[in-house]
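I'd like to ask you about the structure that follows.
One chain of protein is taken out of this complex; the other chains stay put.
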Amino acid sequence: MGCAMPSIPASADHSQDAAAVLSVRRLSVAFDTPNGAVQAVRDVTLSVAAGECLGVVGESGSGKSQLFLAMLGLLAANGRATGSARLGQTELIGLRGPALDRVRGVQIGMVFQDPMTSLTPHLTIGAQLAEVLRRHRGLERAAARARAEGLLERVHVSDPARRLEQYPHELSGGMRQRAMIAIALAAEPRLLIADEPTTSLDVTIQAQILALLAELKGTHGLALVLITHDVAALAGVADRVAVMRHGTLIETGPVREVLRTPRDPYTRELLQESSAPPPVQVAARTPSAAAAGGAALSVRDLGVRYRVRGRWLEPATPLAALTGVSLELRAGESLGIVGESGSGKSTLARAVLRLLDASSGRVVWMGRELATLRSPELRALRRDLQIIFQEPLGSLDPRMTVAEIIEEPLLVHERSLDAAARRAVVATALARVGLAAALAGRYPHELSGGQGQRVGIARAMVLAPRLLVCDEPVSALDAPTQRQIVSLLGELRRAQGLTLLFISHNLAVVRELCERVLVLYLGRRVELAPAAELFAAPRHPYSRELLAAIPVADADVQPARLAAVRAGEPPSPLDPPSGCVYRTRCAQAAAQCAVRFPEWEEEGGRGIACYRWRELA
Amino acid sequence: MDESTIASRGLWGDALVRLRHDRAASVALALLGFLALAALIAPLLSPWRYDSLDWQHLASPPGIADAHWLGTDRLGRDLLVRTLHGLRLSLLLAGLASGVSLLIGVLWGAAAGLSGGRIDGAMMRFVDVLYSLPYLFVVIILTTLFPRGSLAVLALALAAVGWLTTARIVRAQTLALKRREFLEAARATGAAPARILWHHIVPNVVGPVVVYGTLIVPQMILFESFLSFLGLGVQEPQASLGNLIYAGAQEMESAPWMVLVPATALVLLLLCLNVLGDGLRDAFDPRER
Partner (left out) sequence: MLKLALRRIAALLPTLLVIVTLSFAIIRLAPGGPFDAEQGVSPAVRANLERLYGLSKPLHVQYLRYLRALAHGDFGPSLRQRDFTVRELIAQGLPISATLGLCAIALALLGGIPAGIAAALWRSPAADFSVAAIAALGMALPSFVIGPLLALVFGIYLRWLPVAGWQPGTARYLLLPVLTLALPLAVALARLTRASLLEVLRAPYVRSARARGIGEARLVWRHALRPALLPVASYLGPATAFVITGSLVVEAVFGLPGTGRYLVQGAIDRDYPLVMGMVIVYGILTLLLNLLADLACGWLDPAIRHG
């Protein structure tokens, strides 16, 4: 995907020089609320030069998006912007009507976070591209179409002629984001603002989009503003970095300097969150202590198939969510399951706990096969098998208080406890997950996401289970909260000798919590390895791609990583490729890969399903 | 069940507070209370009964003469008393019909939503077919099944139409609930199906159903008046807002008050109920929080 080296020397003076495409001076944004004005952005001053990329980083609520929405007059109705933002000679603040529309889309293109909801659903991609071309470039219908096709090619959309006729819902997430970028670039703006353009995408697609942005930057002098909460995402693209917190700009400088020697403690904190976790404490987590006990959980050849109902009179399509997955977990061990959306990892979690019925295979917990248990027996067994869900608030009954939610497992399994004893247990459970006792009377909608997840953990832990399944427990939380929850889970595990099945798409978190990692792709297991070995020397081509896609907060390394990113879209689970399901994206795919899925080979504690891994090693 | 009462106190308490802040809804509630009270104690207010004829004052306009404050009809019957009588009848019928239709609708919708699959498909297809009939057919056909003017039959006929929407709402609600993770969480806890139903599903369905119930009442009042207007509902000498308006419309040119009095009462009643229903819906809507 082309060269990604910055075209402007990083040492270029970033003050209000003549070359600045955008210069912002003392810009503030405030919102009027019933409780008085809320200051979202305070006195921000910065500039972006032609051909340069400015990375703006900060956590949610830091005002980083509002700053740029204000320049385009896109603030909510109760928002006010003061100060100055100049695009060349044009003052943007206070611009309205047709004058504003000669800037929006023409001189500044904008790309938003969620490409599904940010493209107009009832207009084809071609129509939305042509609209900009005809309005701002005055092109005729035929010329606009030809140009639109060229634009899609430029952002590496496969089969552009056909995409023009398609609606947003017919495209994959990555394609949609490419189309969004093409539309933003249609009128050849001088500045492209991308607001969290990769946040809602899978990690490999995220890398593709970042690589595309790195490639586009500087072509025809295009300046780029990349807004993100993840410092590492900036590393391969941005020339300079601006760090925002609580509406103020706290640090700005060339990307290498800021990433290597951050001046502000908060920047250091952000860098820590995004970089790889501290070195694995091998001693604390070698499975040796538990190894003697044999497998506590054993999953054999598990398969889950759904039937996707067709329309009236049309046959149902079978969907294999999970195929032939086997794994073993010793007591006290912690296994990570990773994979992107559609990999079947949540299905696996639910099938293991028999929250949904498997179509084939067996799940054995402590010598008892779950599928053969009758419902009362299974319900009694559930006190040992608990789960934490992805959506902290969605998994809590909105009509129950925190105390009632945590108390429920006791009412089910500890019938002998009286109300006072239950209250005492609930109080202990709250304290253990770090929640104030005062929260006991609250309802879920009165909690923050982090508090909600703590309540979920308290509910799961109140019966002292032996197996805890975590289904993406931190994905819905922001970075600092993620960190707290992960360390809470680590503590609980150490204190209680929990067996952990930890499902996540976030490899850094898995690396911190788990001893072994299983990689899933399209419902199949492709590789199993001890965490340290997987991260150091992945064997399966997909594991390699997955690891390579994780952005690294190092401006010297990341550009080359982005330049090596491979194109390719994940296939639909409804229509998986023949043979090895990964072969359509695999650089090493050979003829034999198309015939049948490779056998699972296991040796020395590592497992892999690939015909060619030995040659590639 | 102490825990469920705590939960509902939270829910209802919250809603009540929000309702009190809604000025339009509060006014509507007060006015509605006044109308209902007036309808209840109507016989005490006036020396006249709804069917007593006053031959001295045939079709007399509103005035203070002889306690016919809002005038009389062609037979000298007091319009105020008859209107209040109709009001009481409307409220009674609407309450009855709403109750029955809510009951059927909740059971049908919950059963369909919970069973899912083919059973759900068949049950909702049935609702769809009935829905595609102009609802009036069903009511007209049912009212003609039995002697005209029987209140119980009228209530049943109204309910026969009203339950369709309730069933759809409850089913949608149940399906949405089934997808929510907190039910899965309860299953993962090991809670038995009965516990899940009573402690998780019912409390979460009750709110929307109660709110919908307050919106169904004005619809039922409208239906009833409508049927009485067409001569299919309440029969003379019984008074209903519908047949009063119909009778009044015939005398419009010479005695406009005969249509204006019951029409105003009906509009006022519907207005209050609709505003109150909207207010309740907002008060219960978690998005408003």
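For clarity, chains are labelled A and B in written order, and residue numbers in each chain start from 1.
Note that a residue touches a chain if its C-beta (ideal position, glycine included) is under 8 Å from a C-beta of that chain, and two chains touch if they have at least 3 such contacts.
From a predicted model like this one, the values you see are computed outputs, not experimental measurements.
*Asks:* Who does the absent chain touch among those shown?
*Replies:* A, B
*Asks:* With the missing chain put back, one of B:98, B:225 or B:240 would touch it. Which one?
*Replies:* In the full complex, the listed residue that touches the missing chain is B:225.
*Asks:* Which residue among A:81, A:119 or A:238 touches the omitted chain?
*Replies:* A:119
*Asks:* Out of A:32, A:91, A:153 or A:170, which is the one that touches the chain we can't see?
*Replies:* Here the residue in touch with the unshown chain is A:170.
*Asks:* If you put the missing chain back, which residues of chain A would it touch?
*Replies:* Spelled out for chain A, the touching residues are 72, 74, 98, 100-106, 108-110, 112, 114, 117-123, 128, 131-132, 135-136, 167, 169-170, 180, 183-184, 311-312.
*Asks:* By the contact definition given up top, give the residues of chain B that touch the hidden chain.
*Replies:* Residues touching the hidden chain, for chain B, are 24, 129, 132-137, 140-146, 148, 218, 222, 225-226, 229-232, 242, 245-246, 248-249, 252-253, 256, 259, 263, 266-268, 270-271, 274-275, 278.
In this section, only the chains that are shown with their structure count from here on.
*Asks:* Cα centroid separation between chain A and chain B, in whole Å?
*Replies:* 49
*Asks:* With touch defined as at the start, can you tell me which chain B residues reach chain A in the complex?
*Replies:* Within the complex, chain B contacts chain A at residues 2-3, 6-8, 10-11, 180-182, 184-192, 195, 199-200, 203-204, 286, 289.
*Asks:* For chain A, which residues are in contact with chain B within the complex?
*Replies:* Touch list, chain A to chain B: 350, 353, 355, 378-383, 385-387, 389-391, 394-401, 404, 407-409, 412-413, 419, 443, 445, 456, 459.
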